[in-house]
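Sharing a structure, written as structure tokens. Questions coming.
All protein chains but one are shown at their positions in the complex.
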């Protein structure tokens, strides 16, 4: 029997109102102990108000070699950004 | 620093290799699932794991003194500091794991003596002043090397370094603060500080690795963006930063050749005893065997704990499945 604990990814909400952010990973036998260890390992300096843990094996990711086809097409849609439009100053705040 | 003298792999000449080098030259970070040359992967595993092992073994010389810290405040600070080293080891092992090697495999390499760790931790901590010297000099030297590594080409390593540097900034200061209390104290305390400085200065200088002229495997690592400064460059920076601090403390650095060079706007300093350095690396330092024995004992004694927790987790998983 392999006794190496599975790997977990740790996400922490730094302050109320912010999204959880990936901060690192750790080993634990199950989710409950992973949460406890995440508290001990990743919030020693008062870094968080909430913690998520996810088994690393449960994370699906896009293939980096397909980055171009995935992300390049949106590059040309510059009209989606507010700075594309020139609004005269005397129109006021918009 | 904790990862000096890592043997570097070879770069290939394929189009993929060229595209990879181009990415690094454009300062694009390499991420775990990106294509990378085998040499890059292997060199990184060696470097990051050696760095991690150093943090873990580095707990021991100072850990010695947690039970003997001379005030409640110092005890708490030291415990927090040594705990941080465990945390740093953990972050680094996790960074290495993104390269397709498990923490258990890396641990096995450390325990069998196959993997290296910084030889600085094979020196003994004989007095309380040594704890101050480790913080001030050893952590000071480590920080000097780790700050640039925050910009290294491998994403997980660079992010681990950012976290480590943020936490480590208190380590050097607490060491300096210990030494400061000693030099402002009794004659005995001052003598203790000077004695510890005499013993730690040269090992700290040698932490940066052999002189550039003798350092054979840096070039490729520098091209790959996983080593960012040369050994001598960092060593000089460390000396220039530390000499005024020692003067402020009223302590004498044990180097008769140390003097300010007006032309270079830097300190000239003597040559360390490299024979001694390589002798310690070979395993003949005062504490090499004790350090590895302590890590082996912790690992072996903890086997039942790890097995017990896994057994329980498997039991509860089975029960949950049965209940569904």
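Order as written gives the chain letters A and B; numbering starts at 1 within each chain.
Rule of thumb we're sticking to: a residue touches a chain if its C-beta (ideal position, glycine included) is under 8 Å from a C-beta of that chain, and two chains touch if they have at least 3 such contacts.
The definition used in the following text is that contacts and distances are computed from a predicted model.
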Protein that the absent chain corresponds to, by UniProt name, given "Ring-1,2-phenylacetyl-CoA epoxidase subunit PaaC", "Cysteine desufuration protein SufE", "Fe-S cluster assembly ATPase SufC" or "Peptide ABC transporter permease": "Ring-1,2-phenylacetyl-CoA epoxidase subunit PaaC"
Touching the absent chain when the full complex is considered, from B:2, B:20, B:40 or B:128: B:128
Contact with the hidden chain (one of B:13, B:27 or B:71): B:71
Hidden-chain contact residue, picked from the options B:181, B:228 or B:258: B:181
Selected residue (touches chain absent from view) among B:86, B:162 or B:228: B:86
Touching residues (missing chain, whole complex) on chain A: 5, 26-29, 32-33, 36-37, 39-41, 44
Contacts of chain B with the absent chain, listed as residue ranges: 56, 59-60, 63, 66-76, 79-80, 82-83, 86-87, 89-90, 93, 128, 178, 181-182, 184-186, 188-189, 294, 297-299, 301-309, 311-313, 315
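Methods note: only the chains that are shown with their structure count from here on.
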Distance between the centres, which are taken as Cα means, of chain B and chain A, whole angstrom: 29
Chain B-touching residues of chain A, taken from the complex the two chains share: 1-5, 7, 23-27, 29-30, 33, 41, 44-45, 61, 63-65
Chain B residues touching chain A - in the complex, by the definition given at the top: 31, 33-35, 80, 83-84, 87, 90-91, 94, 97, 102-104, 159-160, 163, 167, 303, 306-307, 309-310, 312-313, 316-317
